[in-house]
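Note that one protein chain is taken out, while the other chains of the complex remain in position.
Showing chain A:
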């Protein structure tokens, strides 16, 4: 038996924290893997950046990275990032936030950070429900989905966070899924090298809550397949009728522009 060789991308992770806290087959672990692959491809190290997480499953991702980390109040990740960027404008800031963190409780911080064009990278893992608190309905839950708090199906329309970011003035917006690893890594690479507010939304599986309540299965591969059917790329969209595209999410790069970034003012009041 040869000696065990470990994944070289684990050099970015804190060894004492592994194995991580995510459930078996969780998309957050995959996003952490994609982020490490992007760091490896860009020759960056987590030590030179600040990662911020709020509350939720996704917000645990920074804990495993060997970076400076903030982890605390629900939804206030971008408020902290604004403060950090005003004091240390040269420090790269990466925010990991779930759909509960960004779309619901931190929605106001989100639109104003996008409006100001704050120079941060936001990686939003959209697992379509509030997973850490037990699978309640979230703003991003698809219409008609059964969750813990909507046992007869959600009656609310779904929130499209990429459209919101685009309308609020974000300069780099993309949506991908955990089932598309190569595109995810490429999108994170583009986001890390982008100057300005960049949002990468990654639609992810939640086998423990969304899978069991809404889809009737906790098998990660079935959920990945469901996510593949729930989303479509631009190339797939050209072959689909408008009725087939109804209710599904487009995976693409929506915005990639340049605009002056927010750096505050040097004048002392």
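FYI, a residue touches a chain if its C-beta (ideal position, glycine included) is under 8 Å from a C-beta of that chain, and two chains touch if they have at least 3 such contacts; residues count from 1.
Here is the rule we go by: contacts and distances are computed from a predicted model.
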| item | value |
| --- | --- |
| Chain not displayed: protein name in its UniProt record ("GntR family transcriptional regulator", "Amino acid ABC transporter permease", "Thiazole synthase" or "4Fe-4S binding protein") | "4Fe-4S binding protein" |
| Option touching the unshown chain, where A:145, A:199, A:224 or A:249 are the choices | A:224 |
| Sole residue of A:30, A:171 or A:231 that reaches the chain not shown, by the stated touch rule | A:30 |
| Contact set of chain A toward the excluded chain (per top definition) | 2, 4-10, 13, 18-20, 22-30, 32-34, 36-37, 178, 181-182, 185, 207, 219-221, 224 |
